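All protein chains of the complex are present and in place, except for one that has been dropped.
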Amino acid sequence: MIDVQNLSKQYQIAKRDPGLAGAVKSLFSRKYETKQAVQDISFQIQKGEMVGYIGANGAGKSTTIKMLSGILTPSSGVVRVNGIVPYENRRRNASQIGAVFGQRTQLFWDIPIRESYHLLKHIYQVPETEFQQRLEMFTDVLDLGPLLGIPVRQMSLGQKMRAELAAAFLHNPAVVFLDEPTIGLDVAVKDRIRAFIREMNRQQETTVILTTHDMQDIEEICNRIIIIDGGKILYDGALQAIKERFGDKRTIHFDLEKNDGFTIPYALATRVEQVVSHREAAGKSNSISLSFNNAEITAAEVISEMMQAYTIRDLTIDEVHIEQIVKDIYERGL
Amino acid sequence: MIRAYYEIAKSQVKLDFAYGAWFWSSMVSSILQMLVLFYFWRAVYANGPSELHGYKLDDMITYMVVASMIGGYTNGAGGKLAEDIRGGLVAIELMRPYDQLSKLVALDLGGKFGYFLRNTVPILVLAFLFFHINLPPSWGAAAMFPLSTALGVLIGAQFDLLVGIMAFYTVNIWGLRVLRDAVLLFFTGQLVPVMLFPEWLQSVNRFLPFQSMVYVPVSIYTGALRGAEAWVQVGIQAAWLLGVFLLVRWTWSRAMRKVTIFGG
Partner (left out) sequence: MRYLRLYGHFFTAQLKVMMEYRLDFLVGVFSVVLIQFTSVFFVKVVFDQIQSLNGWSFYEVLFIYGIASTGRSIHHIFFDNLWTIGWQYIRNGEFDRFLIRPVNPLFHVIANRVQQDGFGQLAIGLILLLTAISHLSIVWTVGKVLLLIVMILSSGAVFVAVNLFFATLSFWMVDSLPIVVGVFQVAEFARYPLTIFSKEIRGLLTWVIPYGFTAFYPASAFIEHSGYQSVALLTPVVAVVSCWIAYWFWGKGLRAYTSTGS
C-alpha cells in the first residue's frame, strides 16, 4: 500500500544575525543553513495496517507525512502510495487519501459543517447514496448530530476534531494520515475518536498512519510502530515486541502508615530498587516507590512481601507505558 | 513603562526588516505610484491653464509629493486590533501588564519607522532629484511642518483604532476599512487637492478631522498656510487629536465592558 524508499528531506533555513543590525544586513544578503529533517528512511506498509509514527518534537514526523500526502516533494528517495507517486500525481493521490493535520482545519471556516460535507462530496465525487450512508454512520459514531448546523468557527476543539475526522473519512480513502488527531482533547473525546478509527479500519480496511505524542493512542490503535529520531528510523516493528523487550520495568508506589527509617525487605533486596518518584518529591514523606524487573519478580510477590513488613494504606502500580520505552530508546539506544 | 513600549516598537521594526522582499517591493511600488502622479499632473497642466487656484505645476507636484508622503502615514494599528478581536486575542491581551491601545500605537509607530525608510526616503530622493519639488518658503514653515505632520499622523493612528474597535460590533470589518481608505484618500486631500474641491465641500471639510491629517501639514509646507492662520490650524489639529483620542478611549472601555461581561 505504502512504499517508502530512501526518503530524505532537507529544509533551507535563512539565518539571521541577532538585533536590528542583523535584520538590516539580512536585507542585502542572506546565509542559508540546511536542516536535514528526514534522512534516508525506508519502510513498507500493507493494506489495513495501523501504524504509529512516533518520535520527539522535531523528529521529522510531520515532514514525512507531508511527503506521503503529496504536500512536500522529497529531496531524494521515492514514495509510492497505492502505486501512485504522491508529489507527482497529486490529484490522483488526493482522491485515495484522507488527512487530519493537528489543530489545522480542513473544513470550511464559515460554513456549517453539513454544507462543508456536501461540498466535499462534490469535490471527491462521492455517490449520493454512499455519502448519505456514511454521513449517517459518522454522525452516529462521532455524535455529530447536534453539530451539523454549526460552522467550524464556532466549535470547541473537541467538536472540531470530530467534525474533522468525519471529513477525512468521507470519501472512504484507502489511506488516512492522522497528524496528532487527539492533541488537546479530553479523555471522552479521545476515546470516541479512537473507537471511530478502529471501526473504520475494521469495516473498510483503511490503512492508518498516526503520529501522536499520546501513547495511549498508539496502544489502543496501532499494531505496529515506527520510531523516528533526528530524521532517522530508530525502530520499526510490532508494538508487542518492543513492549516485551523494554516493557518489563515496572514501578509500584506504596503509601505507608508511617515511615520511620524504611528499608527494603530482605526477601526483595536483590531484585527491587527504591526510586524517587514525583510523590516523594511532592513532599508525601510516607510514600515509597519500588522499581523492579517483571521477568525476575512479579508484582504480586513484591506487594505481598511489602505487606508483611509494613502497614500499607494504599498502593498504585504504574502501567507499562510505551512513552517510557521510547524515552529509554532515545536515551540508551536499542 | 515607556521603556516597554519602546521595546515593542523596536520589535515591530525588526519584524518589518525580516521580510526582505516586502521591504524592496514596497519601496518600488511607492516610487512607481509617485511617477504616475507626476505624469498625470504634468499632462493636466499641459492641457490647461498654467495655474490652478494659484498653484503652478511645480507647486502642484510639490503638493502631491508631500501629500502622498504624509498620506502613507494616515493608517494605523486598527487592522491588527480587528484581527486580535476576531481571533479572541484581545481577551488574552487583557492579562498583559500594559495598556493594549498604547501597545498597538507603539507597534504602529515601529511600523512607521520602517515605512519611513522604505517609502519616504526614496520618494524624497526621487522628488528632489527628478521632480525638483520646492522647499518650504521659510525657516518658520520648515520648523512647523514636522510638528503639524506629527499631529496629523497621530490623528490618523487614533482614527484607525476607532475603525478597528468596530470589529467588536460587526465581526467583519473589511468593508469598513475599505470605506475608511476611500474617505481618507478623498477628504484628507491626498488624491484631490482640497483647494480644487467645490466651495461647499471645502466648507464641509473644515468641520471634519480629515484635512488635519494631510492637507494642513502640506499647506504649511507649501506656504499656503502661514503665520497666525497656520498656528490656528495647528491648534485645531491638536484639538482633533484630543477629541479622537477621547472617543477611542470611550468606545474602547465600552467595548471592553462588553467583552468582560459577555465573554467576547
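As written, the chains take the letters A and B, and residue 1 is the first residue of each chain.
In the analysis below, a contact is a pair of C-beta atoms (placed from the backbone, for glycine too) under 8 Å apart; a residue touches a chain by one contact, two chains touch by 3 or more.
Note that this is a predicted model, so its numbers are computed, not measured.
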Displayed chains contacting the withheld chain: A, B
Residue among B:Val178, B:Leu208 or B:Ala239 that touches the chain left out of view: B:Val178
Given B:Ala4, B:Leu52 or B:Ala150, the one touching the chain that is not displayed: B:Leu52
Option touching the unshown chain, where B:Leu196, B:Val232 or B:Leu246 are the choices: B:Leu196
Per the touch definition above, residue among A:Phe43, A:Tyr124, A:Phe262 or A:Tyr310 touching the missing chain: A:Tyr124
Interface with the undisplayed chain - residues on chain A: 9, 11-12, 63, 66, 69-73, 75, 87, 90-92, 94-95, 97, 99, 101, 104-106, 108, 110-111, 115, 118-119, 122-125, 151
Touching residues (missing chain, whole complex) on chain B: 19, 21-22, 25-26, 28-30, 32-33, 35-37, 39-40, 42-44, 46-49, 52, 170-176, 178-179, 181-183, 185-186, 191-192, 196-198
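Rule of thumb we're sticking to: only the chains that are shown with their structure count from here on.
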Rounded Å distance, chain A centre to chain B centre (Cα mean): 50
